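I have a structure here, written as structure tokens, and I will follow up with some questions on it.
Every protein chain of the complex appears in place save one, which is left out.
The block that comes next holds chain A.
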Amino acid sequence: MTSTSTIVMPGDRIAAIEELAKSKRVILGPGLRRQDETVVASKAGPLRHKEPSTFWVDNYQRRYIPARGDLVLGIVRSKAGDLYRVDIGAADTASISYLAFESATKKNRPDLNPGDLIYARVLNASADIEPELVCVNSVGKRGKLGLLAEGFFFKCSLNLGRMLLRENCPVLAALTRELPYEIAIGVNGRIWLKAHSLRETIALANAIVALEQAGYTEIDKICDNLGDFLQA
């Protein structure tokens, strides 16, 4: 992943990717669009590149657009038949079946109530139908998914969620050096936290929110003195 930050605007033609696409396969992420033989940006922000040939635009956004396979935090909104309606911060509410939990049967239903927070994976997402979530993996085990009972939960930008989730993100490692905690990060810009005490949880939440406006390069610097945020 390169740290060169070319800022692209919607409608910009990106010739570099077109050149690369002539020789090998190129993967276009969010914010980039292919129009016949040209690659055009559809969002504003720094252009990111991951080796060997993945490109995307890292724009600032708070509204989540569901994508298959994403891990999201959702709040149960209501029960509807054999479904729960879950708010995941997208334009539409998502649905999750009663049977999409570990060892759930028609008799043995999961005990979820409106207002509960769940960690789930997006099973399918399409522009025209409401997204569907699951709380089990392909072999029917819950893994780390499911109900998050205690702890604190807050919302942030999608960038911050993505940034914390990127490989070897220095933030979480830096925080781990300070104190032990549990964290669940959804790519829909929601973070759940739990530390030993309430004070520590608040401090952690503030430390993470403080990173909201920081770029990729600043993050590394800030992480050195994250301890200062925790003191505050």
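The rule is short, and it goes like this: a contact is a pair of C-beta atoms (placed from the backbone, for glycine too) under 8 Å apart; a residue touches a chain by one contact, two chains touch by 3 or more; residues count from 1.
As a working rule, contacts and distances are computed from a predicted model.
Student: Assuming one chain is omitted from the figure, identify its UniProt name from "LANO_0H01090g1_1", "Dynactin subunit 5", "Exosome complex component RRP45" or "Anaphase-promoting complex subunit 11".
Tutor: Result for the unshown chain: "Exosome complex component RRP45".
Student: Can you tell me which of A:38, A:54, A:126 or A:206 touches the chain that was removed from the display?
Tutor: Checking each option in A:38, A:54, A:126 or A:206, the one touching the absent chain turns out to be A:206.
Student: Out of A:12, A:102 or A:116, which touches the unshown chain?
Tutor: With A:12, A:102 or A:116 as choices, the missing chain is touched by A:116.
Student: Which listed residue (A:33, A:50, A:142 or A:155) would be found touching the missing chain in the intact complex?
Tutor: Of all options in A:33, A:50, A:142 or A:155, contact with the hidden chain holds for A:155.
Student: Which parts of chain A are in contact with the chain that was left out?
Tutor: Chain A touches the missing chain through residues 75, 77-78, 87, 89, 113-117, 148-155, 192, 198-199, 201-202, 205-206, 232.
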